[in-house]
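Missing here is one protein chain; the remaining ones are kept as they sit in the complex.
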Amino acid sequence: MDSRSSVRPGARTRVRAFVEDARFQRVVIWVITANAVLLGLETSEPLMDAIGPELHALDRAMLAFFVVELTLRLYAHGWRFFTNAWNVFDLLVVGISLVPTGGPLGVLRALRILRVLRLVSTVPSMRRVVDGLLAAVPGMASVGALLALVIYVSAVIGTNLFGATSPGHFGNLGVTLFTLFQTMTGEAWPDVAREVMAAQPMAWIFFVVYILVVGFAVLNLFIAVIVSGMEGVGELAEHEASTDAIMIDELRALRAEIAALRAEMPSPAPR
Amino acid sequence: MDSRSSVRPGARTRVRAFVEDARFQRVVIWVITANAVLLGLETSEPLMDAIGPELHALDRAMLAFFVVELTLRLYAHGWRFFTNAWNVFDLLVVGISLVPTGGPLGVLRALRILRVLRLVSTVPSMRRVVDGLLAAVPGMASVGALLALVIYVSAVIGTNLFGATSPGHFGNLGVTLFTLFQTMTGEAWPDVAREVMAAQPMAWIFFVVYILVVGFAVLNLFIAVIVSGMEGVGELAEHEASTDAIMIDELRALRAEIAALRAEMPSPAPR
Amino acid sequence: MDSRSSVRPGARTRVRAFVEDARFQRVVIWVITANAVLLGLETSEPLMDAIGPELHALDRAMLAFFVVELTLRLYAHGWRFFTNAWNVFDLLVVGISLVPTGGPLGVLRALRILRVLRLVSTVPSMRRVVDGLLAAVPGMASVGALLALVIYVSAVIGTNLFGATSPGHFGNLGVTLFTLFQTMTGEAWPDVAREVMAAQPMAWIFFVVYILVVGFAVLNLFIAVIVSGMEGVGELAEHEASTDAIMIDELRALRAEIAALRAEMPSPAPR
Partner (left out) sequence: MDSRSSVRPGARTRVRAFVEDARFQRVVIWVITANAVLLGLETSEPLMDAIGPELHALDRAMLAFFVVELTLRLYAHGWRFFTNAWNVFDLLVVGISLVPTGGPLGVLRALRILRVLRLVSTVPSMRRVVDGLLAAVPGMASVGALLALVIYVSAVIGTNLFGATSPGHFGNLGVTLFTLFQTMTGEAWPDVAREVMAAQPMAWIFFVVYILVVGFAVLNLFIAVIVSGMEGVGELAEHEASTDAIMIDELRALRAEIAALRAEMPSPAPR
């Protein structure tokens, strides 16, 4: 892919051949899987009490392996490494584990497991699935933006109307947004609604309108994904258009041929 | 669009050119977005205690901007302004904020945020999305009417059968309608059902039949939306019908051509 | 439709013309709608205390109207009346109201509102919607039977395994079936599961397997309905098959024509 590398078949080319080798890839996949199991085992307290230091040492060894692997790939590809979003993803999820996790960054320790998502970027079939899922996102963008707007507007209305009545669910904009997200997933909304309706009997209008509007918008989000998932129909349409064009061309050529034949034919009149 | 305006290129035409200018539209979109943030901030009590009067003044300034903008557009388009449903929508959501909000109309204060929905009418891509969603509504009308009828009939039956047993959920027609709406969203219905079944053991028949019938109707509502959303299939069918017609015409013309050729041909007999 | 009636243009024919008249149909629709409102009002206790007898009298008058209407239609169509399932439906829902409702049949009183479903059989567009919905049922039958079998088998297993632990949810086959129906609608199953798991920790296997299997089966029920609802694809396929057949016939005829032309042509050899 890199034309300059054929000119200078030095260390960089040999490193690239090594990191792109199928056997090396398989080793990487096995280390990721083993790391996933290891990080799962580390959540078990009895196990950590027993062989905690050993598990930590093994984890650090695996992390070192990933750092070396990424450094090699970075060296092999140079700046082009960053043109592939999956490479940046790899760098990020490995990088998280290298940040010192004392104090306010303690949550990053829990995110070390994100490394395991490298399975997605390393196994080609998983990568294709995720690429396929992400392909549906642009089609969802406009309906998603509309949905976000509807939720925001409803949250401001809800906070204004019910903030005093039910501070636990509508106390401020953040709390209301969470309550409305919960209502969107269709979960436990009647409890919230009945609590508010005890003081403001007409509150059912807000909930029913919100559920119908958001339900309709979510349904349309689903349809956007379904339509983008059903490539069959689109491909069929394309195939049809191309074979139809071939046939129409063929028919017109035939007609021209016959017209020529007719013109060339000995006229019957002289006989 | 207005042929009369070319005859009288006066103030009205210049105003229209101004309000339809892309730069002016962009200013309007920014003011709406800023207004959305502002109305969100106004829900925060600590912030209102600190700089409440300033926020209110800013909000009134923005409202004044919208009033001027709409007046200009109304002047520019004259009565035609009302032929576009989106214009009427703009007028309505801005109008709500102008109504004095004392006493029984206090709820309208909370509805000021609806102004922000002008984003939908002003940003062309959002407008297309909503127009697309609304296009699915007629296809849902007949199933929706049937669903409403089923819910109404079930509500009357439920009120008659369970009104005495569970006044909190089936006490009168309004309460029952809310309970059945809640059951339709699949939320917390077993609590309701078990409460009623404690006194009337056969009540499960009502709930199971209602859930199956309504579930089936809602599923068909979804399908109506999916079918109208999958324009691909319909467009393909139309495209096919038209190219097929071209091909059949072409084939018939060819056949006529050959028949003519055969008629004109020197007959082999005389030889 | 009835050839005999043209021979004997007596009372029967005139009655049929009357009951099938569009104006009479409209009167029937209005009476049904008024009856729906009336039966809704009858659920209100304050209203019944005030004008209960008047409402009952009005209801009886409307019922009398329906009885007369059905008698006329029965007379007009004779035994053919019963060949249309909608007519039998009308007869049934009106008949329910005529059964004396004392004692064990008291529940039938609540079912009087089913009369209102005659809106469906009387308004042609509603009738088409329901006919369309019912058309999807045969496609669901086999998956539905499988689902019923899975639920029954799960209910027997659940009753045997958890009957002693949680008699309220798995005490006998009927109770378990209700619990599993509730779980199928995805409602409140974690409460049930955690109650059982407190005594039998491995019970999660039963719930997870049941939810996955039933969820998959229900999804396939949905797909059966979606596929039958998306007539577009089927119609397109049929249209395609017929126009393709026309085109292939046309092409073969053309070829035969040209072969004949070639055979008839003066052979170039003798020259």
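Letters A, B and C mark the chains as written, and numbering starts fresh at 1 in each.
Keep this in mind: a residue touches a chain if its C-beta (ideal position, glycine included) is under 8 Å from a C-beta of that chain, and two chains touch if they have at least 3 such contacts.
Being a predicted model, the structure only gives us computed values, none of them experimental.
Considering the full assembly, A:Ile113 is the residue among A:Ile113, A:Val150 or A:Ile211 that touches the omitted chain.
As for the chain not pictured, it touches chain A at residues 36, 39-40, 43-45, 107, 109-111, 113-114, 116-117, 119-120, 125-126, 128-130, 133, 136, 178, 181-182, 185-188, 222, 225-226, 229-230, 232-233, 235-236, 239-240, 243, 246-247, 250-251, 253-254, 257-258, 260-261, 264-266, 270. Taking the whole complex into account, chain C touches the unshown chain at residues 142-143, 145-146, 149, 152-153, 155-157, 159-161, 163, 172-173, 186-191, 193, 204, 208, 211, 215-217, 219-220, 223-224, 226-227, 230, 233-234, 236-237, 240-241, 244, 247-248, 251-252, 254-255, 258-259, 261-262, 265-268, 271.
We take it that only the chains that are shown with their structure count from here on.
Innermost chain of the displayed assembly, by C-alpha centre distance to the whole-protein C-alpha centre, is B.
Taking shared numbers over all numbers used, the chain A to chain B interface scores under half, which places it in the different class. Chain A and chain C have CA centres that are 40 Å apart.
Residue positions of chain B touching 2 or more other chains, listed in rising order: 186-188, 226, 230, 233, 236, 240, 247, 251, 254, 258, 261, 265-266.
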